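Of the protein chains in this complex, all but one are displayed in their positions.
Right after this comes subunit A.
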Amino acid sequence: MSADPVVSTVNLVKIYQSGGVPVPAVRGVDLRVESGEFVAIMGPSGSGKSTLVHMLGGLDARTSGEIWLDGRRADTLGESAWALLRRQKIGFVFQFFNLIANMTVADNVELPALLAGASPREARERRERLLGALGLTGRADAAPAQLAGGEQQRVALARALANKPSLLLADEPTGNLDSRNTRDVLKLLADVHRDGQTIILVTHDARVASLADRVVSLLDGQIVDDGVVGTFRRRPKGTAGDVVELRG
């Protein structure tokens, strides 16, 4: 049972219709992600990255092909079945946050845990830990609109992790962050990954991608590269002084 991949797609295709013209966004993707794996998806703008992760989260219907989650066919599910699946198994970080405007930051983060069946106490403890890790403890009672873009993005990540999802899907989660906030997000991602979190994350940020186990490159809706992230070892105890040689 545990041998099932968390995600597996077979010849997955998405063709949008735009003014009667077919726009192929994803063209035959076969992707397999094992439990505990961290996969970064990279590629130029318009290469189909968002479309792919939206389909994996059931937020966009596939045109053809198959999606399997934890060994169960998912592409044939209806909307309410997808909603249930997301609630129980999937955390999603959108490129543009999608926080609930009339709820506090704390409630935004606790809600998914409560919906997934956590007790109020568990939900609160988890919320406090996640907000703390992302440097947002002081913002718990704020409304999303009072937060800067980078803060909203971090709240969105905390919310996505609140129900301890078996799969975390994220679309450019550091796209709006400055380098210090990116560091907090990187640290949290590294921490949850170390604890076994399966992650599929779209990014153009090489710092984020370099934390992944694998990088999948998309071009024109197809996978053009899929490789394990290697380590480049200059010397075991290098210092910043080596950086000047790095690009030589």
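As a working rule, a residue touches a chain if its C-beta (ideal position, glycine included) is under 8 Å from a C-beta of that chain, and two chains touch if they have at least 3 such contacts; residues count from 1.
Heads up, the rule we're going with is that contacts and distances are computed from a predicted model.
Choosing from "Acyl-CoA dehydrogenase", "PadR family transcriptional regulator", "Protein-methionine-sulfoxide reductase catalytic subunit MsrP" or "Anti-sigma F factor", the protein name stored in UniProt for the chain missing from the display reads "PadR family transcriptional regulator". From the options A:A25, A:V39, A:L56 or A:V215, the residue with contact to the unseen chain in the full assembly is A:V215.
Taking the complete complex into account, A:G43 is the one of A:G43, A:G58 or A:G150 that touches the chain left out.
Panel shows subunit A; residues 42-44, 179, 186, 204-207, 209-211, 215, 217, 219, 224-225, 227, 229-234, 238-244, 246-247 of it touch the chain omitted from the view.
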